[in-house]
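The structure is given below, and queries will be raised subsequently.
Removed from the display is one protein chain of the complex; every other protein chain stays in position.
Per-chain numbering from 1; labels A and B assigned in written order.
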Amino acid sequence: MLLGPALALSAILFSIGVAGVLLRRNAIVLFMCIELMLNAVNLSFVALAQVHGLGGQIMVFFVMTVAAAEAAVGLAIILAIFRHTQSVDLQNINVLQG
Amino acid sequence: MTAAVFYLLGASAIASALLCITRKNPVSSALWLVSTMFALAGIYVLLHAQFIAVFQVLVYAGAVMVLFLFVIMLLNLGREASDVRGKPAWALAAAVMVILGAQFFAVWHYTPAQMASEQHSGAAVADPLAFFPNNALAAEAARPDDAFGALSASLFQNYLVPFEITSVLLLVAAIGAVVLAKRRI
Partner (left out) sequence: MPQHSYGAIPWIGLTVLLPLLGFLVNGTLALVRPQAKRVVSLVGTGVLLASFIVAVLVVLQLRQETLIGPYTVTFWHWIVVDTLQIDFAFALDHLSAVMLLVVTGVGFLIHVFSVGYMREDPGYARFFAYLNLFIVFMLLLVLGSTVPLMFVGWEGVGLCSYLLIGFWYEEKANADAGKKAFIVNRIGDFGVLLAMFILWTSIHTLNFAVIAERAPTMLEAGGPVVTMVTLFLFLGCVGKSAQIPLYVWLPDAMAGPTPVSALIHAATMVTAGVYLVARTNVLFAMAPLSSTLVAGIGALTALFAATIGLRQYDIKKVLAYSTVSQLGYMFIGVGTGAYVAGVFHLVTHAFFKALLFLGSGSVIHAMHQAYHATHAHEDAQDMRNMGGLHRYMPWTFALMTIATLAIAGVPPFSGFFSKDEILAAAFARGAEHPVFYLFWGMGLVGALLTAYYMARLLTMTFLGDNRTGTAEQEHLHEAPWVMTAPLVVLGALSLAGGILNLPAFVGGHHALETWLDPVFEPAKKFSQLVMPHGSTELLLIGGAVVIAVIGLVAGIRGTLVRPIVVAKNAPAEMGFARVLFNKYYIDELYQFLIVSPIVGLSRLVLWKGVDQSVVDGFFVNGSAALMRGLGWLGSRLQTGQVGVYVILFLVGVVWILGSVLR
């Protein structure tokens, strides 16, 4: 079963993803950290699917699809921003300030 | 044996993830992330989710991460100074990691019964099987030889509409990416 250890691993990986978001300024690396968090959640879905039914695995499938779509759009946005500011450093991207 | 492999893969995943968020070079970050995903794929197999494991390798490690690497190389990143933040950010990141992790472990004790009592909806929901009513599928998933069959039956019967909507989402994402990335349309 390994339900408990899998969930613990999921929590650890998610926390690492969060820490990464806080630690990095590079937009692409930030994206990768988000992918890491999504993976952590996927892991807990799969682990719980053993107990509560295949709905968990289906959900993982959808998460992956959404992650792919998100990566495509997000990277396109980063490309557009890079073209504009010649940088992917988030410190240089602050046109949305109030 | 299974447990040993699991712990091995888990340790590898954690180490890769830590390296992923601390490497200065984006390319090495991306490669360490790929490593994490492979480890996770192995764990999925151990958790009786062979289909997802294959998918993980094909879609995540194969397609999405290649896209990442492609963009990193396209933008020619990695030659400039490190993008890792300073000491305060490290402290903050460590603190959040610990707090959030602790909270997730606290979820362990957060039972459906507790949730039910919080919602004042009585004891009927307290039973985990009642809370996740799809226990027929759980029984089916327990037969390893039929895992693919059970998954596809579920995907194309119970979840057909979300599945189709997902295809629309992908189409929209593809068009959106083209529109955003192209210089002039």
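The rule we apply is simple: a contact is a pair of C-beta atoms (placed from the backbone, for glycine too) under 8 Å apart; a residue touches a chain by one contact, two chains touch by 3 or more.
Remember, it's a predicted structure, so these values are computed and weren't measured experimentally.
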Chains still shown that are in contact with the chain withheld from the display: A, B
Residue, one of B:106, B:160 or B:178, that touches the chain absent here: B:106
For chain B, residues in touch with the removed chain: 85, 92, 96, 99-100, 103, 106-107, 110
Footprint left on chain A by the chain that the document does not show: 18, 21-22, 25, 30, 90-91, 93-98
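In this text, only the chains that are shown with their structure count from here on.
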Intercentroid distance (Cα basis), chain B paired with chain A, Å: 7
Complex interface listing, chain B residues touching chain A: 2-3, 6-7, 10, 13-14, 17-18, 20-22, 26, 29-30, 33, 36-37, 40, 43-44, 46-49, 51-52, 55-56, 59-60, 63-64, 67-68, 71-72, 74-75, 77, 83-85, 89-90, 92-94, 96-98, 100-101, 104-105, 107-108, 128, 132, 134-138, 140-141, 150-151, 154-155, 158-159, 162, 166, 169-170, 172-174, 176-181, 183
Residues of chain A touching chain B in the complex: 2, 4-20, 22-26, 28-29, 31-33, 35-36, 39, 42-43, 46-47, 49-55, 57-58, 60-62, 64-73, 75-80, 82-83, 88-89
